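For this depiction, one protein chain was excluded, whereas all remaining protein chains were kept in their positions.
We call the chains A, B, C, D and E, going by the order they appear; numbering starts again at 1 in every chain.
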Amino acid sequence: MICEKTRLALQKLFPTPEPQEAPIEDAGEEKDKKVPQEPRNNGLVERDYAVHGYHLDAQVSPDQLLEAVTIVDEAEFFIESITGVDWIKDGQLEVIYDFSRYDFDLCRVVIRTRVDRNHPVVPTITGIYAGANWHERETHEFFGIKFTGHPHLVPLLLPEDADFHPLLKDFKA
Amino acid sequence: MSLTLLNVIVAVVIAIAFAALNAAYLVWAERRGAARIQRRPGPNINGPFGLLQPPLDGIKLMAKQLTIPGGADKVLFIAAPVLAMFPAIMSFVTIPFSESIVAKNMNVGVLMIFAFASTGSMALVFAGWSSRNKYAMMSSVRAVSQAVAYEIPMLITTITVVMIAGSTDLMEIVRQQSGSILHWNIFPVLGNSHNLLMPMSFLIFFTCTLAETNRAPFDLGEAESELVAGFHTEYGSMGFGLFFMGEYANIVIGSCMTTILFLGGWNAPLPFLGFIPGIFWFLLKLYLLIATFIWIRWTFPRTTIYGLLNLSWKILIPLSLFNLLFTAGLIKVF
Amino acid sequence: MITYFTDIYHGLISLFIGMGITFKEFFSPTVTVSYPYETLTMCDRYRGHTQLIANEEGKPNCVVCGLCEKACPSNCISLAGEKPEGGKKKVLTKYILDFTRCSLCGSCVESCNFNALEFSKEYNLASTRKEDFIFDLLKRLEEKNK
Amino acid sequence: MNPSMVTSPSLFSVDGLVGVVFLINLVITIVGGFIACNSERLVRAVAGLIVCFIGVAGVYYFLNSPFVALMQVLIYVGAVSVTISFAIMLAAPEEKKRVGPAGPLVGPAGFATAALLAGGFSVLAVRTDWKVMAKINDGSIKTIGIELLTNYSMVFELISIVLLIAILGALVIARSGRDN
Amino acid sequence: MSILTLYNDLNTFLVIGAVLFGIGIYGIVTRRTLIGMLIAAELILAGASVNFMAFNRFTSPDPVTGQVFTLFIMAVAAAEAAIGLSIIIAVYRQFKSIDAEDTVQLKG
Partner (left out) sequence: MNSPIKLQPDETFILNVGPQHPATHGVLRVKMEMNGEYIVNAETVIGYIHRMHEKMGEVKTYPQFLMNLSRMDYLGALGYSHGHVLLIEKASGIEVPERAEYIRAIMVELNRVASHLFWFGAFVMDLGGFSPLMYALQDREYILDMLEAVTGSRLTYCYFRFGGLYNDIDDDFISAARRFIPRMRKSLKKYHKLVTGNIIFHKRLEGIAPLSQEMCRKYGASSAVARGSGINFDVRKNEPYSVYPEFDFDIPVFHECDSLARYKVRMEEIEQSLRIIEQGLDKLPDGPIMPEKKPKLIKPPPGDYYQAVETARGSFGIRLVSDGGKTPYRLKLRSPTYSNMHLFDESCRGMMIMDALAFMGSLDLVIPEIDR
């Protein structure tokens, strides 16, 4: 129900449905790890909840992000968390937004966006979700991703003078 | 006049000793009582029943260094704890513990105690101000508004009792309550007034005593979950010790006043028990009241500052004013 | 106006109920144990620091396979062994447990396939020196055997 | 130490001790007054005021009027000083302004004026031949009460009206400032 | 007339009154803030009260008059403190200062 609605709403962001599936999505199947994984293309994928724990997985480009989050906001989702993943082999950083609903009509939506590792800039969603503030600050200090338009982008958990980003894969303590 | 002045000086010395002893052992009683309420044993290692704990604590406090925070007003910082003890000790002078045990009975005894009690809040103001600490500062602002708010119903209720007794002499007030338990001011049956509102004025007076002595649930001045330790945040060693003793001395004074004004002072509850000396009954009532103080402290959560002021201005003051008018009417009619 | 008085009344009643409860508690027995004078026995599965299990001869069961060392998430185990002349099995010569880093997860005990490690019931450990918590378990075993 | 010791009571007699206490009391009063007017910090001034007023209460006690002495403590220390310290806390929360004399010349000039006035009054008082009466009031609260409600009932009423108006006025002024 | 019997002499009390009065005058002239002036004014009133009480004790045919006057002065002082302080607080709200010189503009 709500999943379907959200899927349709999010689908509008991607004018042409992407036919191909990136290898990373094929969980459960045994894959040869030697094969270099291609970065996944933008698009919307429905996931198996029993395996992955969420329903919709939308990868958008950074400039589509606000649009996608607005759709989620209008469908009355709450923000669960924001985090990053460092895909060092692809030279990319991924920002993952988790959304869920205060409802028995279960639907978990994951919105993700990928940015260049050397120039990680993502628009902030604090204007839509005030609670994204801390999550974005945390992602900023752990990954060095800049959230443009963030009201108070200073270190939250790390010391004030920390100039490193510990969750980057090339960080060695 | 000259002899009485000497008496007063001697009495002050005795009062200091009494206050200090009481304060020390009330700390012990408080800790034991709190522990029992919380099903713990409490201090029980030093001496029998832990009775050596207070002197040892005192020695520890005195052995510590008195630190004065930078930027503090040194003179006031040191003067404040002394000022906290001063009114309580002065008040002991005029309290009649029995028919014969009184340092200096004054015919304005009631006034004397309230005059000195009212200076107590200034100690908190000075302590809070001179510490140069924001928590202490906020605490002293609270202490002032609290003192102003609760002095009024307390005085009005006292005036009610004074009107019934027709005297401000503490001994005279107690003498009029002699007979049996039913003659005490708290019970309106056989007493002087037949005022049915007396139990209520007892409750008002007792509540005001709790508030005036900064005891839980009215301990907003030192609300440790908000203001860390309030006005004595910056005090250590004997400065803290004096505040502590001052608090307990004030409790003793407040309970003495409650005993005298409402519970018949040194009078025995039943006439045939009169062979037991009055001091026994006085101290029994006094320590029962103090036990209630302790009991209340370990039962209730703390009020808020506006809840406290609302209680005073919206409930206690109107009720005590009504009580005053009612009593005046009764006295006029009968 | 009526609510004014009923509020006061109910408030007072609630206060007296609370005082009644603490009054009852005042006369209930204490539930605490005054610790240094009385102690409780630890339950069977209590997790103190680990210790070596000895066989009948008083020698440790350990065969120095090093599984516990690998399993430990905090790298607090270091052990060494040597093959004595003519012997078949390796013999433990050193088993150091850095208890300052141990988080008592039990991975080492679980990983041991030779019944050589167990949790002790030791809980009275206090020291002001860090070095006191670097245990030589072999030595401890010898002391225990004495 | 004192040449007129012969006619005076011994220092260690009871009367002598009373005299010593009175002198201490005097010193407390005057010193308190000086602190109240000279200290830079207003809170210290309030402390001085309290010390001074306790001294004044002692003076009243020596004038055989314990009731007025206690009223002095109750009203000045318990009420007026508390109110003043309240105002200090509300008005100057961070103690930004140290409070001293207004100008370099005001201090000496003020001191001269004050000294002249005080000295003049003292000389006037000492020079005048007052008719001291042997009759001493008994300091009883009852007499004062009866007098207040009979001969001086006008004063009594006036006090009540003044206090009432003061309370109302204070409320009105403090309230109206709040909306600005 | 010894220094130890001063408390039995009318002149002593009159001099105390005069000294308190003088201190008060000095304070009122030199203080810059309104609260300081108020404190000084209280001292002046105290000086007057001491005089009243002294005359009441030593020379009055009616032993109550002076005491009643002193009580009256106390009530007036309390009222004055209340009014004065509420004015001070109102002034502070207006000017963010309790310095008498900052508040010359009395247009409100």
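In this section, contacts are C-beta pairs under 8 Å (C-beta built on N, C-alpha and C of every residue); 3 or more make two chains touch, one makes a residue touch a chain.
None of the values given here were measured: they were computed from a predicted structure.
Trainee: Given the full complex, what residues of chain A touch the hidden partner chain?
Mentor: 24-31, 33, 37, 50-54, 57, 76-81, 83, 85-86, 96, 98, 100, 102-104, 106, 108, 110, 129-131, 133-134, 142, 155-159, 166-167, 173
Trainee: I need the residue numbers on chain B that touch the omitted chain, in ascending order.
Mentor: Contact residues on chain B toward the absent chain are 34, 37-40, 134-135, 138, 141-142, 216-217, 219-220, 223-226, 228, 298-307.
Trainee: If you put the missing chain back, which residues of chain C would it touch?
Mentor: On the chain C side, contact with the omitted chain comes from 10-12, 14-15, 17-18, 21-22, 25, 31, 43-47, 71-73, 103-107, 110, 119.
In this section, only the chains that are shown with their structure count from here on.
Trainee: Identify the chains in contact with chain D as well as chain E, in label order.
Mentor: Correct list: empty, since no chain touches both.
Trainee: For chain B, which other chain has the most distant CA centre?
Mentor: Looking at centroid distances, A is the chain farthest away.
Trainee: Find the geometric centre of each of chain C and chain E from their Cα atoms only, then give the gap between the two centres in Å, rounded to an integer.
Mentor: 73
Trainee: With chain centres taken as the means of their Cα atoms, state the distance from chain C to chain D in Å.
Mentor: It comes to 70 Å between the two C-alpha centres.
Trainee: At what distance in angstrom does the C-alpha mean of chain C lie from that of chain A?
Mentor: 42
Trainee: Could you please specify the touching residues of chain B with respect to chain D in the complex?
Mentor: Within the complex, chain B contacts chain D at residues 1-3, 5-6, 9, 73, 75-76, 79, 106-108, 111-112, 114-119, 121-122, 125-126, 129-130, 137, 140-141, 144-145, 147-148, 151, 168.
Trainee: For a test of understanding, state which residues of chain D touch chain E in their complex under the given definition.
Mentor: Residue positions touching the partner: 2, 4-5, 7-9, 11, 15-16, 18-20, 22-23, 26, 29-30, 33-34, 36-38, 42, 45-46, 49, 52-53, 56, 59-60, 62-65, 67-68, 71-72, 75-76, 79-80, 83-84, 86-88, 90-92, 97, 99-102, 106-107, 109-111, 113-115, 117-122, 125-126, 130-133, 135-138, 143-144, 147-148, 151-152, 155, 158-159, 162-163, 165-167, 169-171, 173-174, 176-178, 180.
Trainee: For a test of understanding, state which residues of chain E touch chain D in their complex under the given definition.
Mentor: 1-7, 10-27, 29-33, 35-36, 38-40, 42-43, 46, 49-50, 53-54, 56-61, 63-65, 67-72, 74-83, 85-94, 97-101
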